[in-house]
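Got a structure for you, questions after.
Left out: one protein chain. Kept in place: all the others.
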Amino acid sequence: MATRETSLKKSSPALFQQVQGVLRTQEGVLLIITIISVLILATQTDKFLTVKNLLNQGRLMTEIGLIALPMTFIIITGGIDLSVGSIVGLSAIMLGYSWHNLGFPLEVAIAIALGIGALAGAINGLIITRFRVPPLIATLATLAFYRGLAEGIAQARSVTGYPAWFFDLGQRETLGIPNQLYFLVIGIVISAILLSRTTFGRSLYAIGNNELAARFSGIPVNRNKVLIYAFSGFMSGFAGYVLVSRVSTTRSDMGSGWELDAIAAVVLGGTSITGGTGSILGTTIGLVLIQLLKNGLALSGVTGDATIVVIGSVLILSTLINIVVQRRLRGV
Amino acid sequence: MRKFVVLTLVLSFILAPLAALPAVAQEEEKRWDGADDLPVNPLPCGDEPAPEPEPKEYDGGQPVNPPDLAGKEITLVDVPKLIGIGYFAATTKGQQEAAEELGNVKVTTDAPTEANIDEQITFIDNYITRGVDGILFAANDPVAITPVLKKALEQGIRVVGYDANSLPEGREWFVNQAEFNGIAKALLDSLAAEKGEDAKFGIVTSTFTTPNQARWIAEMWAYAKECHPDMVWLETLEAQEDYNLSFEQANTLIDKYGDELDGLFGMTSVATPAAADAVTQAGLCGEVAVVGLATPNAMKPFVNSGCVKSVVLWNPVDLGYAAVYVMRQVVDGNFKPGDTEVEAGRLGKLKVVNGSEVLLGPPFIYTAENINDFDF
Amino acid sequence: MASVTQTVSMRRPRSQVSSVLRTIFGSQESVLLVVLVLLIAYVGHSNSGFLATRNMVNVFAGYAYIAIAALGMTMVIVTGNIDISVGSLMVTLSMLSGALVTYKGYPSWLPLDAIIGISWLLPIVIGALIGAIIGFFVTYLRIPAIVVTLGFLSILKGVLIMVSQGERITGMPTGYALAQRRPLQGLDFPIFEDFFRMLTMPVFFMVFLMIVVALWMRYSPTGRAMYAVGGNAEAARLSGISEHRIVMTAFILNGVFVGIAAVLNATQFSVIQVTLPPIELQIITATVVGGVSILGGTGTVVGAVLAAILLNTITKALVFLDISPFWTRAIQGLMILVTVLADLIRRQRQAE
Partner (left out) sequence: MADSQTLLELKHISKSFPGVKALDDVSFDVRSGEVHALLGENGAGKSTLIKIASGVYQPDGGEIVVGGKAVRFGSPRDAQVHGIATIYQELLLYPELSVAENIFMGHAPRTRLGAVNWPEMRRKAEELLASLNIHDLDVTTKVGRLTVGNRQRVEIAKALSMNARVLIMDEPTAAITEADVERLFEIIRLLKGREVGVVYISHRLHEVFDIGDRVTVLRDGRYIATKAVAETTEDELVNMMVGRTLDTMFPKLETQVGEVVLEVRGLSRGRMVRDVSFQLRAGEIVGMAGLVGSGRSEVAQTIFGLTPPQAGTILMRGREIKIKSPRQAMRYGIAYLPEDRGTQGLIRQMELRHNTSLTVLRDLSRAGFINRQKEMQLAQSTIEKLSIRAYSPLQIVGKLSGGNQQKVVVGKWLATRPRVLIVDEPTRGIDVGAKAEIHRLLSELAQQGLAILMISSELPEILGMSDRILVMREGRLVAEFSRAEATQENVGMAMMGNWTGNGNTLKVQADGAAWQA
């Protein structure tokens, strides 16, 4: 190991070394792919690379982004949460239901929606830790269950007619920037710090790499797992709130299929599906790459069916490129 | 001990809905029929002409400083609920036909692959950024789609809806394929003609939250109360836009009600052929009537075999065709708020109803005599 | 010492009862069977229409295509992988089958039966081919299966819409309708007539393929090797088992079974269409509820098929029990959760 490092350093010029340093990280490779994609798309249409368009894309990706952050935590611990889309629906319904049908003030209804989201997530966590159900199976079951609860509570009615202030979050801007984008940025910064700088974040990597050793080192494994699933539920609830505010209505089918979008962003971001490695930076780049591809292709006149083909291919190819580059560099 | 508490908590959270099962099991009268809560407006029974509706003020939205493109070539985008089902393939066909006829219209269809409100919004948003002259849409949710449509209007883009409406302020005009009460009347009268006034029937719909289907069922409910009071509503089941599920649900209704069942209504262009398939394969042609909304090609085998007597539908090709014509007239300035009719190519003049809606006409009823004349 | 003997003698009779229980609940397959029978009996008790032959046919035939796809999924999961693209693949192959049979450009000398044969078989071959491509990405390029199939999920979906333009396919010839829900023709049984009248083509295929695959997985060296690879890949390699070949085989066979399911699906209706319901979730649910461990190395196809039937039975039972349609999905989710929990608790008991 040591010998190889030095020999590399001797033979490479400084710039090349730096490029290698970037390439050594998954995020670096992904960033390069993103930049290349953006440049290609920008030559196709002048509508793409404008501040206004990019900010608008930020607005549109906020909900998935909010969910992808805790999903990164969960996948790092070697878990997965398939129920997030259903929790979005459940929280959205609870927001409308507790305001419209139960007569709570709207502020309280929002709090209830977030609380229900967190509770639903915590239940996932408890099923996974207490009964030792594999996360994929546990959340596959609650995917159906939470969506069913949303349908049962909604009774096919959607709630509309919210007061004007309610739409501030989803439809208005502050200083020219969509309001929800502030929350996404704050979410990204907090999650990134949490994951890379704190004891909690470190414990997640430890759990993902070797859960038993983490437990033997005095890390409260179960508590931390329940926390991240609850966090995932909370953020899904928040995403539900942002969505309701953006589209002005509640429906029980809100958020269906979002789990795969969020997982795609996380996996594209270089987080290993088997746990142990990954970063919020990667997830953020993955998220941005998918959104810009969708948008850029649409603006270049590519229709939706072709766009999902491109996104599917990019997912596989960028993972492949990453694997190949890492393998080459590590000399394995 | 703590484990026990946690276990109890989790279990009770999970089991609470189960305990509520008896409460969930529904009573005969209160059975859910998939209708919405909006006011209904049933047509008179039989052949009595419908009373002229009171004229309503124009209530649509207006674009802000639209560019003057009268007579010039325009680029349109069509964002239906989803792509991948026959119905919207047919409307697309009509749009292309109209575009070709007019010569100065270009229209592309682009939509999500699932009937998903937020994705549809994203599609429209992208086209606003890209810059089109006009947007045609069929909304997955009337409320959810309105903000993004208003954004389009604010940027001077022309907006015309068809098939499924938004809130009026979200678009200039909505091309209504047939009024809800008209569909309801046609469906129920068809069943009554086939199975008599005391027919007992079940319904297969898409979902209880799909606005058009809910509206039709509400109007059917109101019309049946007035004009077919002896008909018995058995049960309504959801089946998405999924052929397999529609087939299974139709089978479930057939099996559950047995000889009691006289008819099945299919509320979507997917559910109706699926229900006909189920009845045919169960060997119950003639015993159980299938009436519903569907496109002709899918129904030809059943109508030709005599298993299905009549299929109710407007012509979706015409619907797409009309939408493009209305858009062209709006852009050319030939069709303005306050007008009472609009010129729509081979369809002739179409009537304005309900303030800002263009009515395609009465629903069309396909039978063995005419179904083979259509190909979509 | 005295107290010890006492406890032993007291335990005897109890252990006989519990040993009976243990045989019944010893495997997920028998648990599912017991639950299925109890559920059918209960629903039949409150609404005798449920037990009518025709309904039973639909109970067993309704998820036949899910069950058949679950056979392949079982293999994939037993080897420690997963495939979430099966839904898109199945719709694609259904459309392909319909397109082949309604294609007008065949040379005129080709008999109709040959065209129908092509449209039945070619989708299965294409399914195997796509399975092989996925398997290649997973084994030789070492990309996790969930990533590859997540990618294929959207690639297949997009290509399908691009090619079909959303048009449905109608007007298939009569001979094409292989899997309609009618009793098998030309069968005449003196006894158990009712029973055999329940045997429709989808049920026949489901049972036949289940038996074949179950025997194959138990008796063929390749089938056993799948369990070996999923249980301990390193040990399998050292036993001379090629992990790549086995995982490839699992994905290819998965493609084959999705192909068969797709053809059965296409040939049971008069219309084939491009709607894309999330069947992959139903198939994976059937597989894991059937006791196939998501971690690989254990589980049988019999469990997966029973679970598929159970899922369909639950859906129908809720209608027969007059449960409010709003709550059906919640109850389905709940029952899935309960079955999965029961399976895990049973396994933990056994491990102790």
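Letters A, B and C mark the chains as written, and numbering starts fresh at 1 in each.
In the analysis below, contacts are C-beta pairs under 8 Å (C-beta built on N, C-alpha and C of every residue); 3 or more make two chains touch, one makes a residue touch a chain.
All figures in this text were calculated on a predicted structure; none of them were measured in a lab.
Here the chain not displayed is in touch, across the complete complex, with A, C.
Only one of the listed residues, A:Leu136, A:Ile188, A:Ile219 or A:Ile273, touches the absent chain: A:Ile219.
The chain omitted from view is touched by exactly one of A:Asn101, A:Thr174 or A:Thr198, namely A:Thr198.
Note on the undisplayed chain: of the listed residues C:Ala236, C:Val258 or C:Ile272, the one touching it is C:Ala236.
Although one chain is not drawn, its touching partners on subunit C can still be listed: residues 1, 4, 215, 218-221, 224-225, 227-228, 231-232, 234-241, 293, 297-298, 351.
The omitted chain makes contact with subunit A at the following residues, 1-4, 193, 197-200, 202-203, 205-206, 209-210, 212-220, 276-277, 331.
Everything below uses one rule, namely that only the chains that are shown with their structure count from here on.
A separation of 31 Å divides the Cα centre of subunit A from that of subunit C. In subunit A, the residues that touch at least two other chains are 127, 145, 149, 152, 154-156, 257, 305, 308.
Among all residues of subunit B, those that touch two or more other chains are 14, 17, 24, 32, 83, 113-114, 208. The touching residues of subunit C, when paired with subunit A in their complex, are 82, 84, 137, 141-144, 146-148, 150-155, 157-159, 161-162, 278, 281, 284-285, 288, 293-295, 324, 326-334, 336-337, 340-341, 344-345, 348.
Within the complex formed with subunit B, the subunit A residues making contact are 45, 47, 52-53, 56, 60, 63, 123, 126-127, 130, 145, 149, 152, 154-158, 160, 171, 243, 246-249, 251-254, 256-257, 294-295, 298-299, 301, 303-305, 308.
Listing the residues of subunit C that touch subunit B in their complex gives 47, 49-50, 52, 54-55, 58, 62, 65, 157-158, 160-161, 164-168, 170-171, 180-182, 265, 268-277, 312, 315-316, 319-327, 330-331, 334, 337-338.
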